[in-house]
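Just one protein chain is left out here, and the rest sit where they should.
Up next, subunit A:
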Amino acid sequence: MSVDFLHPGEGAAIDRDVPALELRGIDKRFPGVVALDNVDFTLEGGKIHALMGENGAGKSTLIKIMAGVYGKDAGTIRMRGREVDIKSPRDSLKEGIKVVFQEIALISEFTVAENIFLEGYPTGKGGSIDWKKIRADSAALFNRIGFNVDPAARTGSLPVSQQQMVEIARALAHEARVVVMDEPTSSLTPNEVSLLFTVIRRLAALGIAVVYVSHKLDEVFEIADTVTVLRDGRHISTRPIGEHTNDTLIQDMIGRRIDNLFPRKRGAPGSKVALFVEKLSTAKKLNDVSFEARAGEVLGFFGLMGAGRTELAKAIVGYDPIASGTITVDGSRLVPHDTRTGVGLGIGLLTEDRKSEGLMGELPVYQNASLASLGAFARMGFVDKAREHRAVQDYVDRFRIKTPSLFQQVKNLSGGNQQKVLIARWLMRGLKVIVVDEPTRGIDVGAKSEIFALIDRLAGEGLAVVMMTSEMPELLGLADRIAVMCEGRLTAIMSRDEATQENILNAAIG
C-alpha cells in the first residue's frame, strides 16, 4: 500500500466525463429468483448518489456485486472507463470500491489503527510492523474526513457511528474512488446522523463517488445529488434529486400511489382507563414514569435514541424487572411482575426486534400465529389442529397476509407480513392493552400503511394501544395523545392538537 492518501488531488485528477464507476446490463439470478434484471448504474466522482427501493428491490444484491460478495451473471463493470473483473471482495477493494455494510465488518478486538491497515501494515526494519507510523497515518486520515477517533482505541468499544468512521478512513487508506454506505443511519442518533452527513459531503468534495443506500426519504432529500430507484430487480429511474418530490419517489419505489398513509377510521377514544402506570422506575433507565392509556386510544411515545422507550415497553408488559412503581391493567395490579401475569391480565408487547424476540423463524406461519393462544385450541392438552388452522387462516385472510400457505416457515415472509403474523398472535390471544414498539421498523413503504391501518383498527376495536416510535410522521399520524421521553423520564404528555414537531422535539431534548 502506498501512502498517497495523505495527499489527495495529486495524481488523482478526475476526468469529469468518464464515470467513476459504470455498471451496465447487470443480471443476477438465484435459483427461482431474478434478483437483478439488466440493471444500469452509473456513478460520477464527487457526487452523492442515493440508491433506493423496497426490501427485495435488488439494492443489496447490486452493492454486493460491487463489493465482490456475489458474482454477476451478465453485464460489465467499468472503473473510470476501464473494464474490470471483480471476483472477490479483495478485487473490489483493489479496484477502489469500498462498501461500508450495515453490519460493520471490523475486528472488534483490534485497535482502530490496526483495523484501518488490516490489509497491509507498513513495515519498518526487518519486516517488523511500524506501529508509530500506523497510528500517525490513521490520525492523518481522520483529519482528512474531519472526524477524530482515537487510533489506539479498541474498535469494539466504540459506538457504531465511530466504527463507520473507521470504515470510511479505511476506504481512504485504500484510495477508494467509490464509497458505498449501506443504510448507514439505521442505528444512529440524530446528532450522529448530521456528523455522518458532514463526513459524506467531505468524501464527495475529495472527488469520491458516494453511493448512499437508504429507504428513508428525508435523508435522501437532504444529502443526495442523484437518486436511482430499483424495483423488483429492475432499474426504474435515475434523476437529479431536484426533480423528485416525496410522492414521486414513493411512486417509483412501490409502483403505485399511496393516497393516505394514515387512514383513520376509528372513533374517539373511550373513557375507560385500560392501563395505569404510576411512578415506575427501573434500575438502569426509567425514572418515575406515570401515565394512563384508555381503551380505544393510541398513546404515542416519542423519544430520541436512548430515551428509554423500549425499556418502558418491556417493563410495563412484565418482561424486564422494575425497581419500584405500579402497573395496573384493566383494574388489576401486574403482580407478580412477569409476562405470564401480564398476558393473563391482557397486556402484550409487539417487539421492535422481530427476529430475536418475536418470530420463531424456522417454524411455520400457523405456529407463530397461535403461540400465545394455543391453550384455547387444546382439549386435555391435545391441540385441535383443524380448529387452530381455521382460526389462523381467518387472520391470514382478514389481514391479507401474503404467504403461500400456513405451513410456510415464517422467516421466508417479508417484514410487513411477519409483522402482521405477530399482530395476529396477540389478537388471537385477546388483549386489553397492546404495546407496539417501532411497529414499522424494517418494513417497506407500501406495507407500512397497512400496518398503520391495523393499528388504527386495534384501537377501533377497543384496545388501548401504547406505541413507541422514533418516526415523527408515524407519531403525528396515528396517536391521539403524545408522550415524550428523555433519558428515562417522561417530559411531556400532550394531546394531538397541542402537539407540533417543535414542542415534541423540545420535550425530547429535555
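Keep this in mind: a residue touches a chain if its C-beta (ideal position, glycine included) is under 8 Å from a C-beta of that chain, and two chains touch if they have at least 3 such contacts; residues count from 1.
Keep in mind that, in the parts below, contacts and distances are computed from a predicted model.
**Q** One chain of this complex is not shown here; going by its UniProt record, which of these names is it: "Butyryl-CoA dehydrogenase", "D-ribose transporter subunit membrane component of ABC superfamily", "Electron transfer flavoprotein subunit beta" or "Sortase"?
**A** When "Butyryl-CoA dehydrogenase", "D-ribose transporter subunit membrane component of ABC superfamily", "Electron transfer flavoprotein subunit beta" or "Sortase" are compared with UniProt, the left-out chain turns out to be "D-ribose transporter subunit membrane component of ABC superfamily".
**Q** Which residue from A:Asp150, A:Glu357, A:Glu471 or A:Glu487 sits in contact with the chain not drawn here?
**A** A:Glu357
**Q** Can you work out which residue in A:Leu158, A:Val220, A:Leu349 or A:Ile401 touches the chain that's missing from view?
**A** Reading the full complex, the residue touching the unseen chain is A:Leu349.
**Q** Pick out which of A:Val33, A:Ala74 or A:Ile129 touches the chain that's been left out of the picture.
**A** Spelled out, the listed residue whose C-beta touches the missing chain is A:Val33.
**Q** For the chain left off this view, which of A:Gly25, A:Gly156, A:Pro240 or A:Gly375 is in contact with it?
**A** Residue touching the chain left out of view: A:Gly375.
**Q** Name every residue on subunit A in touch with the hidden partner chain.
**A** The missing chain touches subunit A at positions 30-33, 35, 55-61, 102, 183, 317, 319, 339-340, 342-344, 348-349, 351, 356-364, 367, 371-372, 374-375, 378, 381-383, 404-405, 407-409, 411-412, 414-415, 425, 429.
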